[in-house]
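Below is the structure I would like to discuss, written out as structure tokens.
One chain of protein is taken out of this complex; the other chains stay put.
For chain A:
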Amino acid sequence: MPQLRDSGDHGATRQFGMSPQFEGFARIFGVETEYGVSVTGAGQPVDAAQVAMMMFQPVVSRARSTNTYLVNGSRLYLDVGSHPEYATAEARDPMDALAQDLAGELVMTRLAVQAQHRLRERYGDGVAVHLFKNNADSAGHSFGCHENYLVRRYVPLETVEHQLLPFLITRQLYTGAGRVVGDRFEITQRADFLDEAVSSATTRSRPMVNTRDEPHADPDEFRRLHVIIGDSNRSQWATWMKLAVTHLVLCVIEESARLGVPSGLECCALADPGEANRAVSRDLTCRTALLRLADADGLRRAVRAVDDDDASSISPLSGDTAVTALALQRYYLAVVRRFMREHASAMDAAMPATTATRIVAEWQTVLDSLEHGDTAALASRVDWAAKRRLFDALRRRDPGIAAAQLERLDMDYHDIVNGRLYPSLVARGVMTTLLDDASIKRAAETAPADTRAALRGAFVARALERGSRFSCDWTRLTLGGDAHTEAVLIDPFDSESTPEYRRLMDLL
């Protein structure tokens, strides 16, 4: 992977000419999910890549490409020999991003069911197409669920690595999807597959986080933070939390970079992030594994200064150079809370549907649940805890149950087409959901109204209606055919039509 170009940091805010969202805490959220594909019941092996192509056949015949954008502004993509991928339309709120992510499940499921129907015609009714919203197949290949956050330009990549990465590694306590590995169980899906060390995101081939050259926004204002270390979640709460809590931490980091003052998160840097990541993944108590700090004294001093009720549980003992994942999360929470004393209103103003207070309350609750080992509370929200609780119950019922059965159920949990386990957990009230089916269906049909996606979605809808040839990318809408015309939409926050856009729409 080539070195990332860094076009330079802007230390001070240019007041003149910046978009309205450059100040404040507005955020664009995105989630890209790669899905795994398999077929059972055909009486012979069926190649995953072929099934994926079959799934995308309706898309290809309509778009003349395996890369297309949908009426809800999202992107549907199949790379040759690779995984079907869905990238959510731009959202200003974690709840909207969640709705879009779930809309992606719906869109993918519909395509898979069509393919399944055709395969049944060929191979019989026993055929099932499985679409796995997870991160590992049975042979050790890994694939991802990546988050995107628009971050202000003046935050250096190194700052993100040192201050955000420890948060990303430890948030897995509640965002991890869990995985059966032979006789063991891990909290995360991906820890075994991510690079050993993250000394620099610019040089590693598979780093945990990096920034993209193309922010799909004004590069003088924003960069796009691409978070690779994250599991694909079935839990709606977990998807929402991933985005929401990361956003809060980014607010703190951005403001400190903007003002040129410490954020309080400098001391969170880990001595060995890769090692810490694996340690977190393997510690099912969530309270035992110690993560070595790059600056333990710094953290101790910072904890004393944070003036928080939970501070006593955070501080590494004198002489220690390590801290538990839970303690580190508590420290991040304490810093965010302190930050909110001054900035809560501005943060709330930036998100249309969610408040910082609500996010912090959920964060507090889950950390307390982890602290107290409240299995039932965790299992209702946290994917790995839900799986583990179910597997424990299964073993109680059948002490001799084969490891392969648990591996299978682990996969079934992520099968959005034919999986039984997760729908049952929801139907029986064991697992929490945040959005109802109607909201999800709406998100599949309509783009978020308050971002550039609204313009893209409307364009796609009309082009499809008219049967016109069109193409898009994140910043551009193109009408093909004789009337080859384009509209450029550089600002992801802007849902207002431009003259260029109106001209394009009039041509349809």
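Methods note: contacts are C-beta pairs under 8 Å (C-beta built on N, C-alpha and C of every residue); 3 or more make two chains touch, one makes a residue touch a chain; residues count from 1.
Everything below uses one rule, namely that contacts and distances are computed from a predicted model.
Peer 1: Suppose you had to identify the omitted chain by its UniProt name; would it be "Prokaryotic ubiquitin-like protein Pup", "Electron transfer flavoprotein subunit alpha/FixB family protein", "Response regulator" or "ABC transporter permease"?
Peer 2: Listed in its UniProt record, the absent chain's protein name reads "Prokaryotic ubiquitin-like protein Pup".
Peer 1: Going by the contact rule already stated, which one of A:R118, A:R258, A:R292 or A:R408 would touch the omitted chain in the full complex?
Peer 2: A:R408
Peer 1: Pick from A:N67, A:T365 or A:T478: which residue touches the chain that isn't shown?
Peer 2: Result: among the candidates, A:T365 touches the missing chain.
Peer 1: From the list A:N67, A:T321 or A:T355, pick the residue that touches the absent chain.
Peer 2: Per the contact definition at the top, the residue touching the missing chain is A:T355.
Peer 1: Using the document's definition of touch, tell me which of A:I228, A:V382 or A:V417 contacts the absent chain.
Peer 2: Missing-chain contact among the listed residues: A:I228.
Peer 1: Pick from A:P45, A:G260 or A:P499: which residue touches the chain that isn't shown?
Peer 2: A:P45
Peer 1: When the complex is taken as a whole, what residues of chain A touch the one chain not shown?
Peer 2: With respect to the unshown chain, the touching residues of chain A are 34, 36-40, 45, 48-49, 79, 81-83, 95, 130, 132, 137-139, 141-144, 146, 206, 228, 348, 352-355, 357-358, 361, 365, 376-377, 379-380, 389-390, 393-394, 397, 402, 404-405, 407-409, 411-412, 420-421, 424-425, 427-430, 432-436, 439.
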